[in-house]
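Read the structure below first, then the notes.
Note that one protein chain is taken out, while the other chains of the complex remain in position.
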Amino acid sequence: MYEWDFTPVIQNADLLWQGLVGTLAITGTALAFGLPLGLMLALARLSPRRWLAWPAGFVIEFFRTTPPLVQLFWFFFALPILIDIRMTPFLAAAITFSIQSSAFFAEVFRAGIVSIERGQWEAARAIGMQRKQAMRRVILPQAVKRMIPAFTERAIELMKTTTLVATVSYADLLYQANELAQKTFRPIEVFTATALIYFVVIFGLSLCVQAIERRLAVSGDSTVR
Amino acid sequence: MSDDPILRIRGLQKSFGDNHVLRGMDLDVKQGDCIAILGASGSGKSTFLRCLNFMEIPSDGEIIHAGKTVGTARNGKPRLYPEGELTKVRQKVGMVFQQFNLFPHMTVLGNVTEGLRIVQRMDKTGAETRAREELARVGLAEKADEYPARLSGGQKQRVAIARALALAPDLMLFDEPTSALDPELVGEVLNVIRGLADEGRTMLLVTHEVGFAYHVANRVIFMAAGVIQEEGPPEQVLKNPKNPRTQAFLSRHKQFEF
Partner (left out) sequence: MYREALWIGLLNTLKIFVICLVAGLSLGLAIGLARYSPRRWLRWPAACFIEFFRNTPVLVQIFWFYFAFPILAPFEITSLTAAALGITLNSAAFSAEIFRGGIQSIDPGQWEAGRAIGMRHRDIMRRIILPQAVRRMLPALTNRGIEIFKMTTLASAIAYADVLHQARLIASINYNPIEAYTVVALVFFAILYPVVRATYALERHMAKGD
């Protein structure tokens, strides 16, 4: 019978803590770039101009249907050969997850935008608004509210996906756990503890989000027809 | 100048795919006209109205607004309607929808000032003063800070009317403005529209309220199969219709009272 011993994990908790900070840093960076990029992709894809809609559609579909790990390897190993930059694990991860999550966010934005009734577009046009004014003033504010659940679900997916950066030696939580497991020869305890940390953080986040959604649903009834 | 029609419609056609909804409409709308458009559902009356502020882009024909033909002719192909030109026309041609289409995320005041501020670039205080005037006109001054969700259907439609009036249009289009309302709320909306007609505003009204059309309109148009079947003063079209289709339609609406 195996004897569990979590002392080495607790003694090296600072290593795991640094890893968690690394995980949050890459998640935050990817969100900060992925959201605006996703909105731009969605608007481009919905544009009546085909030369905008078509490339945007291709980028979205391509990054949604190829595995993120392949994208990460491509940006980490292949991109520095094509263009002259010093590639770091963080940079590769930031590029990959910003673009990858933007493709998913774009679909969330698009679904939200097309869910708004035709009458809202017509009312905006009837008072003389241009397409982009109607989008900014009338459609998007209503769409964003409907998108919040899908959006947070995507953000949580993103956080889980960032574990892939461990494979290119970015010091996220999983990478630190791997190091620690090798150092202490206690993989069971280390990886179990790591799984639990991820669970607590992610489950905690989704509980918070659910609470916020409920608050919004209650306070927001005056803005929903 | 004032005798020139505000709107002239020449040979207007509209198709949706194979469905030929408007088959050549001609009409002159003069200053102060209140024109009621009647017809069975599917007669093309709503599509006709929606073409006049380009909610639908006409397939053929011309719409001449304030002496100027809208759009650019291209030989052999349908006219081109650039967005910039349409937004200008739409500010002068107000529209009220059957389903109100208020902006649910804005207050009543926000709904009415939106066009003034975003489209006409008016400053905030100016826009609000103007909006409150129009809200007072439709009797909803005290509801300025409410959200649409808290209004009754009749109130929503009155706000929608104020929203259209705020831009000082020279022509108002009403697309079955009372069809989505509970019967007891129809009166308050019709009263507002009647008030506008009494002020001498130019308007086109698609409606099922034959009695209202009789009392308020100075001209009545009966449409069927995508063309005008009969046109004239209400006494003539509604009381002594010549066209058999008009007669059949009116006999089905016998319950109205003059």
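When the chains are written out, they are named A and B in that same order, and each has its own residue count from 1.
Rule of thumb we're sticking to: a contact is a pair of C-beta atoms (placed from the backbone, for glycine too) under 8 Å apart; a residue touches a chain by one contact, two chains touch by 3 or more.
Computed from a predicted structure; not experimentally measured.
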{"item": "Contact list for the unshown chain, restricted to visible chains", "value": "A"}
{"item": "Absent-chain contact - pick from A:Q120, A:Q133, A:T152 or A:N178", "value": "A:N178"}
{"item": "Interface residues of chain A (partner: the chain not displayed)", "value": "2, 61-62, 64-71, 73-74, 77-78, 81-82, 156, 159-164, 166-167, 174, 177-178, 181, 187-188, 190-192, 194-195, 198-199, 202-203, 206"}
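Following the convention adopted for this analysis, only the chains that are shown with their structure count from here on.
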{"item": "Gap in Å, rounded to a whole number, between the CA centres of chain B and chain A", "value": "46"}
{"item": "Partner chain A, residues of chain B touching it in the complex", "value": "53-55, 83-84, 86-88, 90-91, 94-95, 97, 99, 101-105, 114-115, 118-120, 147-150, 160, 163-164, 167"}
{"item": "Touching residues (chain side chain A, partner chain B) in the complex", "value": "117, 119-120, 122-131, 133, 137-138, 141-142, 145, 221-225"}
